[in-house]
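Every protein chain of the complex appears in place save one, which is left out.
Labels A and B are assigned to the chains in the order they are written; within every chain, residues are numbered from 1.
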Amino acid sequence: MNAAEWHAACDRRLAELGVDPREARRLADDSAAEALASGLHPAELFGPATAYATSLASAARQPLAAPLARARGPVVLRLAGVTKRYRRREVLRGVDLVLRGGEVAAVVGANGSGKSTLLGVCAGSVKASGGTVERAARIGYAPQQHGVAPYLTPDEHFRLFGAVHGMGARKAVATGTRLAAGLGWRPRDTVAGKLSGGTQQKLNVVLGELDRPDLILLDEPYQGFDQDSYLDLWAQVYAWRDAGAGVLVVTHLLHDLDKVDHVLELQGSEDR
Amino acid sequence: MRKQWLHGFLDLSLLCLLAERRDYGLGLGQRLAEAGFGDIPGGTLYPSLLRLEKQGLVQTDWETSTVGPRRKYFDLTPDGRAAAAARAAEWREFRAAVDRVAALAEETA
């Protein structure tokens, strides 16, 4: 790979990662000038082009300003004594939570402790056996599995979900594309079934926030998610929060729990 | 181990070096090496500088020289200067704490 090819590969990768084309060009030009000044081959100075572009893209996505001052909004989710029983198995026992706009709640617990069930209860797809659930009407929902249609392209997903939210096709695609860039991804004309696991998860997350919901219910993706994508996702969670949404995240890794507003630890099921 | 530590402290180190004087990328790399950090690959150094720039702590400008090619110089912004001082103080506190527990291991060894 000669120097020009290296820079082209770097530029391409930056664009793939959703960096604004002008910004990508500037970063690539800077790198070229830096390499020229050093008299080194770019691969010698920066390492492999794609790896370097990935680091650059991640650094470039840092927020420009300090986080917005947060105002806690109205209650978007209130759980009081929520229980869920499947026959004799008690999956959720007396879950309480008050989540306001501008707050993040992390749901943690071992596998099988009812995390996904709780998410389903909040979404309304699972009926609670007891207790009360009050919830804002406009929600975004990104389940862990089967959240996307394997035979549809990302743009078709945007249009479909946009139609449900009463958005025009063009606006839905524009919004989806912009949100994808925030997660370091530029959607292309490939059906979802052929996207990598990590990219499918990004699509899943983007669909969950398409309508600027008041409450976002997110089953944190972990399969096929690399470290950078993972950090981007959490940056996104805080961005939603700063924009005033309430976020309920089911999380599998204990990531910076001191940064979230509520931690809900589920105890797990019990056979009786 | 050192590599992981460096990852956490590279931003701080760069802020401190820039607090001393403005510099260009390769110059910063050399000064880190002289300080005892070893060779820092450009693939680590430049993204760090970009991140600091995006955070508004570092500003850049291009300088053409009469002898060599043009170079990008990095300098602290007023925010960067404040951040360098604050983080250096935090680091000294943290280092003192680690020193105290490390001393325990040396005493018992």
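Throughout what follows, a contact is a pair of C-beta atoms (placed from the backbone, for glycine too) under 8 Å apart; a residue touches a chain by one contact, two chains touch by 3 or more.
Methods note: contacts and distances are computed from a predicted model.
Selecting from "ABC transporter permease", "DNA polymerase III subunit epsilon", "nitrile hydratase" or "Benzoyl-CoA 2,3-epoxidase subunit BoxB", the unshown chain of this assembly corresponds to "ABC transporter permease" (UniProt protein name). Of the chains on view, those touched by the hidden chain across the whole complex are A. Considering A:R93, A:K115, A:R135 or A:K202, the position touching the chain not shown turns out to be A:R135 (whole complex). Per the touch definition above, the residue from A:A3, A:L36 or A:L152 contacting the chain not shown is A:L152. Think of the hidden chain as still there; on subunit A it touches residues 74-78, 123-128, 133-137, 139-141, 143, 145-152, 156, 159-161, 163-165, 169, 191, 211, 213.
Quick note on the criterion: only the chains that are shown with their structure count from here on.
Rounded to a whole number, the gap between the C-alpha centres of subunit A and subunit B is 31 angstrom. In the complex of the two chains, the subunit B residues touching subunit A come out as 24-26, 41-44, 46-48, 50-51, 54-56, 62, 68-72. Within the complex formed with subunit B, the subunit A residues making contact are 27, 30-31, 33-34, 36-38, 45-48, 51-52, 55-56, 58-60, 62-65.
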